[in-house]
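Here the complex is missing one protein chain, while the rest keep their positions.
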Amino acid sequence: MHYQAILNQIADRVRHFQGRGKVADYIPALARVPADKFGMSLATVDGDCYSVGDAHENFSIQSISKVPSLMLAVGQIGGKLWERVGREPSGDPFNSLVQLEFENGIPRNPMINAGALVVTDCVLSNTRDAKQAILDFVRVFAGDKNIHYDSEVAASEMEHRFGNAALANYMKSRGNLANDIEDVLDVYFHQCSIAMSCRDLARMFLPLANKGVSPIANTRVLSEARTKRVNAVLLTCGLYDAVGNFAFRVGLPAKSGVGGGIVAIMPNEFSVAVWAPELEESGNSLVGTEALALLTTLTGKSIF
Amino acid sequence: MHYQAILNQIADRVRHFQGRGKVADYIPALARVPADKFGMSLATVDGDCYSVGDAHENFSIQSISKVPSLMLAVGQIGGKLWERVGREPSGDPFNSLVQLEFENGIPRNPMINAGALVVTDCVLSNTRDAKQAILDFVRVFAGDKNIHYDSEVAASEMEHRFGNAALANYMKSRGNLANDIEDVLDVYFHQCSIAMSCRDLARMFLPLANKGVSPIANTRVLSEARTKRVNAVLLTCGLYDAVGNFAFRVGLPAKSGVGGGIVAIMPNEFSVAVWAPELEESGNSLVGTEALALLTTLTGKSIF
Amino acid sequence: MHYQAILNQIADRVRHFQGRGKVADYIPALARVPADKFGMSLATVDGDCYSVGDAHENFSIQSISKVPSLMLAVGQIGGKLWERVGREPSGDPFNSLVQLEFENGIPRNPMINAGALVVTDCVLSNTRDAKQAILDFVRVFAGDKNIHYDSEVAASEMEHRFGNAALANYMKSRGNLANDIEDVLDVYFHQCSIAMSCRDLARMFLPLANKGVSPIANTRVLSEARTKRVNAVLLTCGLYDAVGNFAFRVGLPAKSGVGGGIVAIMPNEFSVAVWAPELEESGNSLVGTEALALLTTLTGKSIF
Partner (left out) sequence: MHYQAILNQIADRVRHFQGRGKVADYIPALARVPADKFGMSLATVDGDCYSVGDAHENFSIQSISKVPSLMLAVGQIGGKLWERVGREPSGDPFNSLVQLEFENGIPRNPMINAGALVVTDCVLSNTRDAKQAILDFVRVFAGDKNIHYDSEVAASEMEHRFGNAALANYMKSRGNLANDIEDVLDVYFHQCSIAMSCRDLARMFLPLANKGVSPIANTRVLSEARTKRVNAVLLTCGLYDAVGNFAFRVGLPAKSGVGGGIVAIMPNEFSVAVWAPELEESGNSLVGTEALALLTTLTGKSIF
């Protein structure tokens, strides 16, 4: 079956999963997104892009932004990053202080909040203007100059910063944060506030499906070896504490965000982004997970 | 490069990693295995098998036995298994009581000891003679009638049973063990004591590389969907608390044992078994991990 | 006010706290005890004893038995005991495996189940017939030859042994249990099954209120220094994870049991036992705690 037909069928079949999850409501800008939004885009390494539903509408990518900032940091300092952040699944909720304390301020992996703050700290230390650098990275590889920070979302996150500020302060107390805490949080909340569409996301993630090369920008972003390694981190750590279940049901490296987005990678073939705001209890898009499970069933494609 | 040439090169290059790990010594039969043993076998879905070093020598497969017993149990009761055991990575050492208590006696996944005891309990409930059934399964799919239980190892494990007995008693206290504790431990220690070679192991695991069908026995063992799911469990849970690092460096679903064996799967292509007794601190073969990292580098093949 | 008048007033006033707790029901013999039983006895160091309500009726002392076995073990091996068990409050439920694992098989204190099993193991190692020795100890210092083991309760506990067996196996695996697990559990469940009355208990605990000397048996049980130390352990560890609240509200060293008994000590003055089967959520007698809080309010006596 053709990808477009598959996306159409998925859009149709996932409707009956709507109404079972809960839209993130810890900041107003997320809470007022309609629960029944659904969009999906699949971009192939050959340059084709298929979309369905609200795939061209911008939404808040939130934790999905941990992936471009990881790609930036790995490009800047390479293997040294792993001295400051691990790459093991956490087995705990994404904002856990417990694990951080047991492991002396070294976050378990770069996909939990503490680890992403360390990655942002690295980008801050290695870039003149970190906020601009992250935005440029996203714009260039999505091929869309209109992608922007949502300053209302960023301001709201800063207002509700205390949980993340606790993580940042704890890491600072253990010597694992080089920059000023306020600066790190400012960049971090801005990257989380990026507003972009499923189509943008699918295109931006193509380097991870294409041995490190962006077909959009016609540029190598990461070496082939590092590309595989980023995909490995996504598979083992990208879905908070539902990593095992997602690998079991979907079988693709992926990253989710509380804005309801999930981006997944089928190496050498495609990247795919889905958006549906209702979350399951681990904080991943409920309908989005079902859509991706259907995708691997209908295409017969997964990494396993 | 041809697989045989690659195996030869690996055998040559991993020598300088020897002497950095520690042979398991909690039972005498394991402690007296020479530390410098090294064998490796790669079996393709097309029926070829390549070997190097001590690949034909039997060793104690230990936790690798959790995979055939999982395949047996999934074949017997299917999805019902997941009501009694999870499929999330544990983030804790393989014999942790802590996690079990936090999660009320439901083990995190079937690759940690507690989870494997539940799987064994299922096999016991669904088979007339569980010890015979497990041995038959291994013999048939490895195509080797001489595979046997090592009764000295099984007796030693029973003598040092207290850690596993603590897990079993705790699960029994929470209602997650149907059979008598002594019976479950007896079957479990026997399956761990199975002695077989790299060649046997690579061949026995072929169904996981071949959409569920054993090319050796010419039989379907699992459906294609369940095969993918078992591979997903191996990738996220198969290497104790070095799961993320192994996915990062090797990039294949795999299972290790404290006897020094590791078996890995490249879906649709091959299964590969390696044996080198020295363990790193997480309990996985140190030289075996290096050998598999070299394999994915030299072949350019991984699931990512 | 005279002690007898105070006890009468307490018995009257605590009635309205009945019906708010829950009788232990994990074994049938405990579950069928009427919830509205209430008895209380206060024995002074001068030899007087005052009682009210069901103070002469036998009940299952359960964890209160941890105190006589601790007194026996301290008398047998003295300070060496503290190499195998700590004396810090646990901050966790009384049967926690978590803490035991974090602390490598050394129980936090002798009042949690794991610690009491170590104490029982010591008594077993230092007595020809541990069951007889414990029973004799209790009979002599209570001055009542009719105190007995309740074999139905002991058998029930053995049948539901799995939680305690998990603790015992874990400690055995860490080298902190010298005797056979079944033997330790057998003695432990027997000591828990002892049936005696409030009056017996108040009299048996008098040595702790009387600088170590039993006025009943006219014998020194412990040195004055060790007596103070046992009282300190009771105050910081005797009420499971409600230790702080009990010290705050009652202000006396004490030990509770899931049979609904609590015994408390006012040094140099009296020991007091109360029985009321309904438990609060930490496993201590709800009405018993209120009765003791009233006692310290009405007498103006507490250690603080």
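The first chain written gets the first letter, and so on, giving A, B and C; residue counts start at 1 in each chain.
Note that in this section a residue touches a chain if its C-beta (ideal position, glycine included) is under 8 Å from a C-beta of that chain, and two chains touch if they have at least 3 such contacts.
None of these values were measured; they are calculated from a predicted model.
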{"item": "Among the chains presented, those that the missing one touches", "value": "A, C"}
{"item": "Contact residue for the chain not shown (choose from C:P68, C:P89 or C:G257)", "value": "C:P89"}
{"item": "Residue of C:K37, C:K66 or C:R108 in touch with the missing chain, whole complex considered", "value": "C:R108"}
{"item": "Touch criterion as defined above, residue of C:E101, C:D241 or C:E280 at the omitted chain", "value": "C:D241"}
{"item": "Positions on chain C contacted by the hidden chain, ascending", "value": "86-92, 99, 108-109, 225, 227-229, 231-233, 235-237, 241-245, 247-249, 251, 253, 267, 297, 302-304"}
{"item": "Contact footprint on chain A, counting only the chain that is left out", "value": "96-98, 100-102, 160-163, 165-167, 169-170, 172-173, 181"}
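Operating definition for what follows: only the chains that are shown with their structure count from here on.
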{"item": "Centre-to-centre distance between chain C and chain A (centres being mean Cα positions), rounded to whole Å", "value": "55"}
{"item": "Mean-CA-position distance for chain B and chain A (Å)", "value": "32"}
